[in-house]
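For this view, one protein chain was removed and the others were kept in their places.
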């Protein structure tokens, strides 16, 4: 960490800052010039609150050299984290995992038909929303507990592990008992209270990146979960908000390389939300494989025109089968398999 | 609502859509040309899920003419909503309300000194965080219940109503019992589960705009609270995320006029978060008064250099007194008073 | 085009608008309801200035159904445009064209070594900046005319056509005489005066997307060139500006599919500027091939550490050879070739 400051900083305040830092075990290398003050901080700076130092009016800037997360950082955990769900492994050099299913569970018939369809096409897990974060209170909010039950039935028949979004810590027992991977949605990425509670269970957490959150903020949210004791975090990029109106979001594909360099956690891509249009999903999914993702989570519906949510970005089962064939070939070509 | 579609839309699907709309009491005006299909939808379209219509592959676009919120809309509620807390009224043509206090409650001594200071300077309410949403799990997370108790003590002495942020529905009882205005932070603006629960109480809710949420999304979050029965929503703009690195956020001052036209709810401004630097707070606060805000919420600290959070954007009590004097004069000049 | 308006619009003004539209050959379908006015406009609306209609205070919105560009639109030109430079064809189903070379031409030795290196590795064209748009006036601004001469020498030896950025219409004669493809940089995408002048020559124009320009604005800039008579436009995505600080820009890969649907023009990708870090270039380039681009433009340097500009995002020749091998295999796999 580097602190730059004005040379006319009050001596006592400067001394106060030095003492406070040294008490935390930080050594200070002074590289000040005649015109600018400059301290290099040596030691574990993750415990230092950058904002507190910036509060001194004579401090001009504080820059981190080392990352503010520890558990998530590859520096202290060089080998890849691999998340295991039943027989399926996500991360490391394990095959790319396809997770597929409807945006929302709508009925027994619907979830069963889709579950059978995506399994037959080669998906390894089933996604489906039971509690739905919808922008409007007046539209379908999900089947809730009934949705979870239907997902469990679908798993019983197809043997596909299930992924579903948890919206509140009230639902924690229900999810721990029934769901294999608990998803934290983009809008809850900085719901720190929920993150802490998810850190006290052992189930894998699929943590979506927020609509306009930086990679560092995203990794700090992973750190929230991990610092409470749950190391099983899967990162999921789902597109970020930009000024472009023709797509729902802009897929930030560079995150795969960046996140794999900075952390040891698996990274999966959601090409459905990242584009918002079913016609753009296949290309985004295939590009994600080339980018080195550990998995994909794709919206599939038996009847998108009648979907109660996100039909516009859902693939029909037939189209999903085509995607799987192309994806498997491409994965094999890149030496990774699916 | 306007639906545009391709002329080669399958007849049955088009018929299916028409029936579904008509069942909801919508009338359809057909203004299609030889090359483009165009339906104007007449009736209460707030119950229609735009996404569902877009799921038809032959639908090219769906555009709302009327807003998707009802309770928050000025159309059905022309007079200004006025929120009352003790003797203080927020909204309408009532005086502009100044809410001031530290980012976080840190100690009895700290909160008491600040509470006395801001009251003397003219603040009408006291803000203070007890539960703090911090990006890092390794920095100060707030005094939590102890913080709430200290706020209550400060209110007991100064008679200033208190505003504090609720981070989880677990804290609901504690907040309903002790806090006068419950704040929903920017990161929880689309925590729909929390919003619904806040809709079932009667206390005023101060709803901050999310970091990169549109005005319409913000008003839909207000609608979540109102649709559950709580009409007491105060909107709070706190700056949006842009590409500019020199400020923490960019204050979007146009929201005051826009939100007051679209809704009947009071709007207040948080110039501290909107700028992120104490030197920029005064100007932003005064500009907000000219823009017509109903209140201001400002961070004040007795010792910003030692603040456990956000010291960089906190005003010293002395500086806050100066701001209050200028603000009062300016408010009087604009005919609104403080 | 759809116009929505208030029902209390002044009759004469409404009549004035109707007449003005009808004079331009537009037919009006009236789909107004009791509460909202709604006109559907039928005919060639590309000549209509949306802003002018919005200027009526009683007009609430104007929405385009058809695109505002004609020459660039696939609607009126269904077959792909193929740009030919010597033997090389860009667009259609022709092989993906690799354009490579240094950010800036720096010396005869440098450009020759790089030209030979990229040719040997399989590049089909040579890029190199002679006039450089640099943020600071105090850093290297390019060799200018000498740079163009060195590029011509490199072409003479290697037979690689050359691509270079034109910064001003003053340079037009020099570029028309010497350069094979004239590049318009991101910062000049809406330099309409330059675009018009480039529309009056016949050489191919490589039009980069602006830092924060929408796809529609980009296509309108292509239309500026085409409307003056030059149909030879190649679109180049080079990343857009977002809030993420870890990458220089965010590559918007969805543009390939979108632009190919909306227009008939070739689309190439610049993975060097889109990421800003050489370590991220290969992945972005390969993902672009999967996304269906018609070409790539990549920065390569013989000695990036000593590059006078953009060394951070330049590949060494050795690394570029590896990229070419992977790219060729991947292109063959996708059935497109390079």
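We call the chains A, B and C, going by the order they appear; numbering starts again at 1 in every chain.
Simple rule for what comes next: a contact is a pair of C-beta atoms (placed from the backbone, for glycine too) under 8 Å apart; a residue touches a chain by one contact, two chains touch by 3 or more.
Being a predicted model, the structure only gives us computed values, none of them experimental.
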**Study point:** Chains in view touching the one left out
**Key:** A, B, C
**Study point:** Residue among B:291, B:308, B:324 or B:338 touching the omitted chain
**Key:** B:291
**Study point:** Touching residue (missing chain; options B:21, B:85 or B:251)
**Key:** B:251
Practice item. With the missing chain put back, which residues of subunit C would touch it? List them for me. Key: 13, 16, 46-47, 49, 51-52, 54-57, 68-69, 131, 133-140, 167-170, 187-188, 190-194, 196, 211-212, 217, 220, 223-224, 227-228, 241, 278, 304-312, 314
Point to revise | Missing-partner contacts on subunit B, residue numbers | key: 212, 214-216, 240, 242-247, 250-254, 256-258, 261, 275, 279-280, 283-284, 286-292, 329-330, 333
Review point. So which bits of subunit A touch the chain we can't see?
Key: 2, 4, 27, 29-36, 38-40, 42, 60-61, 63, 65-66, 212, 241-243, 245
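Methods note: only the chains that are shown with their structure count from here on.
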Practice item. Between subunit A and subunit C, tell me the centre distance in angstrom, where each centre is the average of that chain's C-alpha atoms. Key: 32
Revision key, fill the gap. dist(centroid_CA(subunit B), centroid_CA(subunit C)) in Å evaluates to 40
Point to revise | Touching two or more other chains - residues of subunit B | key: 212, 241
